[in-house]
Each structure stands twice: as structure tokens, then as C-alpha cells.
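The complex appears here without one of its protein chains, the remainder shown in place.
== chain A ==
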Amino acid sequence: MTTTPFGAPAAVRTAAVAARATDLTKVYGQGETQVVALDAVSVEFRQAEFTAIMGPSGSGKSTLMHCMAGLDSVSGGSARIGDVELTGLNDKKLTRLRRDKIGFIFQAFNLLPTLNALENITLPMDIAGRKPDKQWLDMVVDTVGLSGRLKHRPNQLSGGQQQRVAVARALAGRPEIMFADEPTGNLDSRSGAEVLGFLRNSVRELGQTVVMVTHDPVAASYADRVVFLADGRIVDELREPTADAVLDRMKRFDAKGRTS
């Protein structure tokens, strides 16, 4: 698998950086109640790569994702999507950036109950007032296997189907990078596996870039690379992970955390 169906060469793919954090720091509160959620984190997410961010609760993994995705402000350092520096962008520009360059998948699906599946998928483009790329859209819908259910409302779909709609929504705008926040947290294992499969396919076959936050080693095993976070710092990294290897590392952090 060296080329995508759209022919992006593997060499270019691995070279370009889709998003980069440099000394990214996030501090909540002030004085004695101050909590350092991110402590000078530096990390790169390469194009056409599926990265999982793992770590125990409170490690800062969600905060890292929120800051990288322009959902939260940063206290220090820099966060870039492509070559756009997020720090210093006003709300309007950040919103536009999220709309045009970033795709989101949430744990709670977050579909609009008043719109049908297709309308939910094209929502970001409708907001932007853009016409969706028909060919790409059809392929995305095919990939997530929703062709027969486009006219259904979210409450007529199962949890797995809803999350697939959410994946399609994130993909439909051909974002530079997709962020997924515990995308399988509300799903049974079979539906979860399906969704993770789609995420991996979108990277391998469509050349998308995915960053996923999870605390499930099985989910992380779908990724090309796992970044481990603890106490607001990157403590380890694993390439081509298996569930066992991830679990193993996690156990080690836990043990370290207990002895220290």
C-alpha cells in the first residue's frame, strides 16, 4: 500500500506534516489551584498517518487534541495546522479554519436530530455555503456503508450507524486533518471495530490524516503510531502497535505512577 487511490506518492505523504505542536502549554486556573494540563508538549502529526493519543485520565490527551484542533486556547507555545499558526487567530478565523480544514468525530456522535443522515454529512459544507464534491461524497458514503440510509433521521439509526454518519461528516469536506475524541466510547465492540476500520481505511485508501484520542488499547492498535501522554508530557511513542504492546506500555506507566 504505497499509493492512495488518488495517487499521492508515499514519499510525499510521509514527509509533510499535517499538524505540529511546539512547546505547547496549557494551564488551567491560577495560583494554588493552578493545574498544568500540558507541559511544553512538542509533537508532529504527519499527513496520511493515523495517530492515537493515549494516556490515563487527566494525562492531558483530550486537552492536547482540543488545543491542536482550535477548540481551546493555549497558554504557551505554538500549535499549527499545516502552515497556519493557531495561536493568535481570532474566533472568526479559528471557526473558518475548523470548518474548512478540520474534521471532528465526537464520542457522543453529536448529530443534529432534525437533519437526515445526508444533511448531517454535508452540514459543514452547507454552513460554509459550498457545494459538496459529488464524486468524493459518494465514495465517502460508500466507504462507510450508508448508501441505503441517507434519508434516515439519527433517531432511526443505531449507535454504530450514527457514528458512521459522523465519520462521513468529518470526511466529506476533505479536511487536512481529522480529530476523533474517543470515537468508540459509546459503541459496542463490533460497531466500534467497524468505525475504527473506516478510520484506518480513510487513512490508507483516501490519504486522510487522523488523530484519535482513546484509552482503549484495542482502538489504539488500529493506528499507525501511538503517542503516550502522562501528566501533560509525552512520555513514549510506539509505531505499528498491537493491542498487547499498547496494553503492556500502559501497565508500565501505571506501575511507574504508583511507585514514584
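By our rule, a contact is a pair of C-beta atoms (placed from the backbone, for glycine too) under 8 Å apart; a residue touches a chain by one contact, two chains touch by 3 or more; residues count from 1.
The working rule: contacts and distances are computed from a predicted model.
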item	value
Chain left out of the displayed complex - its UniProt protein name, from "Cytochrome c oxidase subunit 3 family protein", "sn-glycerol-3-phosphate transport system permease protein UgpA", "NADH-quinone oxidoreductase subunit E" or "ABC transporter"	"ABC transporter"
Among A:100, A:133 or A:205, residue touching the chain not depicted	A:100
Touching residues (missing chain, whole complex) on chain A	66, 69, 71-72, 91-92, 95-96, 98-100, 104, 106, 108, 110, 112-115, 123-124, 126-129, 169, 181
